[in-house]
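Take a look at the structure set out below.
Every protein chain of the complex appears in place save one, which is left out.
Naming follows writing order (A, B and C), and every chain is counted from residue 1.
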Amino acid sequence: MMRNTTGHIFTLTTFGESHGAAIGGVVDGMPSGIDIDLAFIQSELDRRRPGQSRLTTSRNESDQVELLSGVFEGKSTGCPIGFIVRNADHHSSDYDNLRDLFRPSHADYTYYKKYGIRDHRGGGRSSARETISRVVGGALAKLALRSLWGIEIKAYTSQVGNICVDKSYKDLDLSKTESNAVRCPDDSVAKQMEDLIMEVKKDGDTIGGVITCVITGCPAGVGEPAFDKLHAALGASMLSINAVKGFEYGCGFAGVTQRGSEQNDLFVNADGNIRTASNRSGGIQGGISNGEDIYFRVAFKPVATLLQPQPTVDVHGNATVVNPKGRHDPCVLPRAVPVVEAMAAITLLDYCLIS
Amino acid sequence: MMRNTTGHIFTLTTFGESHGAAIGGVVDGMPSGIDIDLAFIQSELDRRRPGQSRLTTSRNESDQVELLSGVFEGKSTGCPIGFIVRNADHHSSDYDNLRDLFRPSHADYTYYKKYGIRDHRGGGRSSARETISRVVGGALAKLALRSLWGIEIKAYTSQVGNICVDKSYKDLDLSKTESNAVRCPDDSVAKQMEDLIMEVKKDGDTIGGVITCVITGCPAGVGEPAFDKLHAALGASMLSINAVKGFEYGCGFAGVTQRGSEQNDLFVNADGNIRTASNRSGGIQGGISNGEDIYFRVAFKPVATLLQPQPTVDVHGNATVVNPKGRHDPCVLPRAVPVVEAMAAITLLDYCLIS
Amino acid sequence: MMRNTTGHIFTLTTFGESHGAAIGGVVDGMPSGIDIDLAFIQSELDRRRPGQSRLTTSRNESDQVELLSGVFEGKSTGCPIGFIVRNADHHSSDYDNLRDLFRPSHADYTYYKKYGIRDHRGGGRSSARETISRVVGGALAKLALRSLWGIEIKAYTSQVGNICVDKSYKDLDLSKTESNAVRCPDDSVAKQMEDLIMEVKKDGDTIGGVITCVITGCPAGVGEPAFDKLHAALGASMLSINAVKGFEYGCGFAGVTQRGSEQNDLFVNADGNIRTASNRSGGIQGGISNGEDIYFRVAFKPVATLLQPQPTVDVHGNATVVNPKGRHDPCVLPRAVPVVEAMAAITLLDYCLIS
Partner (left out) sequence: MMRNTTGHIFTLTTFGESHGAAIGGVVDGMPSGIDIDLAFIQSELDRRRPGQSRLTTSRNESDQVELLSGVFEGKSTGCPIGFIVRNADHHSSDYDNLRDLFRPSHADYTYYKKYGIRDHRGGGRSSARETISRVVGGALAKLALRSLWGIEIKAYTSQVGNICVDKSYKDLDLSKTESNAVRCPDDSVAKQMEDLIMEVKKDGDTIGGVITCVITGCPAGVGEPAFDKLHAALGASMLSINAVKGFEYGCGFAGVTQRGSEQNDLFVNADGNIRTASNRSGGIQGGISNGEDIYFRVAFKPVATLLQPQPTVDVHGNATVVNPKGRHDPCVLPRAVPVVEAMAAITLLDYCLIS
């Protein structure tokens, strides 16, 4: 049981709590000879860092990554890449009142039942700061995927509350995702999403949404046929991100109402290449990529941390009230976009290296 | 990369093709001293076997399981349990015309790209007959879960095409699931589902649906906090079943439109036990069970095998037509119910043994 | 913990007890397109089967293997290969007196402490019949190693009791290994070994020895640098064989008395290829193959089953006597030679497929 490790050939192991000394990890199995673009890795971290817009928590950390090994004269050596990001902006005393409480829909109670002890400061290990390590690992994976196969991974916010992007990813210009704070490539929808988030924030409340992710350039033949189907691995990857409640690829849940004759993708000869005329399968058939775009959707619940008092119990079972003083995100989606991309990259690189 | 193995402490390894000598597997890590009820294992297989009703394929196999090891005087010994189910009703010649074709939305093309060779008879390894091994493994897991913790796992067909069960699982009598061919505990909805399936079958077409699964009796503290969250493992498990396109637990995709204040589950003291007043979380918080019911939904696409001609290409890229002569299921849901339960049992037992 | 599985990319999972229905296993990760020579696999099994000479147990089993999957029209498909060997020559009643005893230096007591239950018949799972599955897996691995890289693996009995082959493997004709019952390529030493074994057998006693194994044709660059060094994997492989007490490669234990200046292998340019002038390293440096022959030695203790009465205790701690009636091998070495080769092949193929 590799609790804090993901992958088989390309692996990421993570450590670190919200208010500990550092968040960090180890990337193992990085192919050798890849140019390691440190500025790119930092820029990916900057996409998830707190305080980047009015939509996100005001916790302000620069989250500077330091690579400690595995890189020599700018290139990966094939040896493990250790890295750390020091935690800086601790307000640990904000959390003193939470030491013996179980915050609703957080991991406080379940950690307590599993371990008998927990670091209550800022959510400890269950804090979304853990995803810092995923973004660093994902940035390294992206560098390898791009360099070795030309694979690109693009995610975007496609729904916040009941505000949705109605278009398919093919009808959007995904290069515009970073042009607004909510990370939605359709500017007018983005504006509505931002308004909704600000409204929710004003109420001290939170809201959920959906992130869509698209992988282009993946060759056919990547995947495994039985338990480790490529989409099963991508699904587990996404479901391992804090606040994720669902995953679907290709036609997903909506496709269950279709008939086979409507949903099947017919093979055609496209200028000498075998392709499918449609791509309702989402680029994966029988657990293995077929060379078409891979796309999937990830459902995020509203964040559990509210700026409202909530009734709960303490470790002794006594009724009490949570009065959070910490900072929080009213909507996790904007900052989760790079995390979704990172996990997709980590999982896909692992599979590409096997196949 | 354990391609045909799932699990860490309790593992299932499977083998076998649709038209090979046998389907089988090895269960490793079965706790010792568990009563091995062979009749129960066979009855689980009978729930997934073909030919059990007019809703399923007419391929008629008795699918008798033989346990080859790991059981001594009726009890598990802790040693690996090997098992086989001989294949009997081969109509391999039905598939001769498929040797060089790629059937639409099947794994024919992707296997060919990955392996350069494939057993085309009846779908070979990608056939859903592979799930026989999962049901055997799952039956063993159920015996251990029941015996050691009193955990029960019940799945049912909750949607076929656009016919849905509207009620929550709590408002259904799940003991009625086996009372009809579609495995839906609401008899009137079941009737509509059956009618739809028969209509689709008449057209030589297929239809998708959703299976809901409920786990009761799981103690708090089962799960892992980072990449191996309990719901991530359950999700991967479900997504590894043929034809599955989506997974959601708790409020799932529908919950993304809610606010945190609506979705949070408040902790309460219920007669001295810490419980949640509602269970929108689906029994898992931070990747670890909280002692409430675990429930999730699994989306199945319409089966790709149609009894209609479909255009496609052959291995040389030449246009041709698939004229399937094999037998098939118009809707995979009824027979997939025991498979969903089996995979849930296998994954949950693995996690219970770790925690 | 993959208790009954070995390997990462190429894996073998085994099951079966001495007096159960069958011994078998699953090979996963076999490269596709390899010619599967069934006669070769059976011939490897014949090398380890009981009753092949007067030096071995008189238990007489033909040990016929049946492959159940993963092979299509004579070639591997990349899908898992399930196989079984039915047990035939049960004399289970011979073991009735052992039900509640702990045989000295067997696994009876430790299995009892670990599992609380054991199949006492013929040693159950701890019987060396489990190595049948290893030989089948090893034969498949040999076919792939030979076909893909021209790698050959040859083991031989180099010591029985205090009778040793003094020569290096390079000064022996390893094609003569199969020419005598003890599997020692030096005929005159083989004769002395056979005499010693017959003498020991006459006393109802047993004797240990050493098997030497040589791998030729392994390219440079196979291995891993840290915990999974190639020789660490080979060592674990060998130490997992029943009765093995030691493993050494290259200069091994004898080399500890040398100085670095005596033991270092100098690099030279041999007709344009970088080679080492000597090969005291045993073909592995820093855990990775260097292109020279890989060789190692494996120590086997005398088998614990004696045809003599031995004092012991029963499960209640009462003093009693073991009076074995079963058949046994006075020296395990001759039949262990193909097992050593098999395990070396399984481990090396796994590593070749990673590198």
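One rule holds for everything that comes next: a contact is a pair of C-beta atoms (placed from the backbone, for glycine too) under 8 Å apart; a residue touches a chain by one contact, two chains touch by 3 or more.
Keep in mind that this is a model prediction, so the values were computed, not measured.
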item: Options C:31, C:51, C:104 or C:217, residue touching the unrepresented chain; value: C:104
item: Given C:61, C:248 or C:341, the one touching the chain that is not displayed; value: C:248
item: Touching residues (missing chain, whole complex) on subunit A; value: 1-5, 8-9, 11, 13-17, 20-26, 28-29, 32-33, 66-70, 72, 75, 77-82, 84, 114-119, 124-125
item: Subunit B residues that touch the omitted chain in the full complex; value: 8-9, 79, 225, 354
item: Touch list for subunit C against the chain that is not drawn; value: 1-6, 8-9, 14, 102, 104-107, 109-111, 113-114, 125-126, 130, 159, 161-162, 200, 203, 205-210, 220-229, 231-233, 235-237, 239-240, 242, 245-253, 255-269, 272-274, 276, 280-282, 284-291, 299-306, 308, 310-313, 317-319, 354-355
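The rule is short, and it goes like this: only the chains that are shown with their structure count from here on.
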item: Taking each chain's C-alpha mean as its centre, the one farthest from subunit C; value: A
item: For subunit A paired with subunit C, centre-to-centre distance based on mean C-alpha positions, whole Å; value: 46
item: Gap in Å, rounded to a whole number, between the CA centres of subunit B and subunit A; value: 27
item: Where subunit B and subunit C are represented by their mean Cα positions, the distance between them in whole Å; value: 39
item: Multi-chain contact sites of subunit A, meaning residues that touch two or more partners; value: 8-9, 225, 354
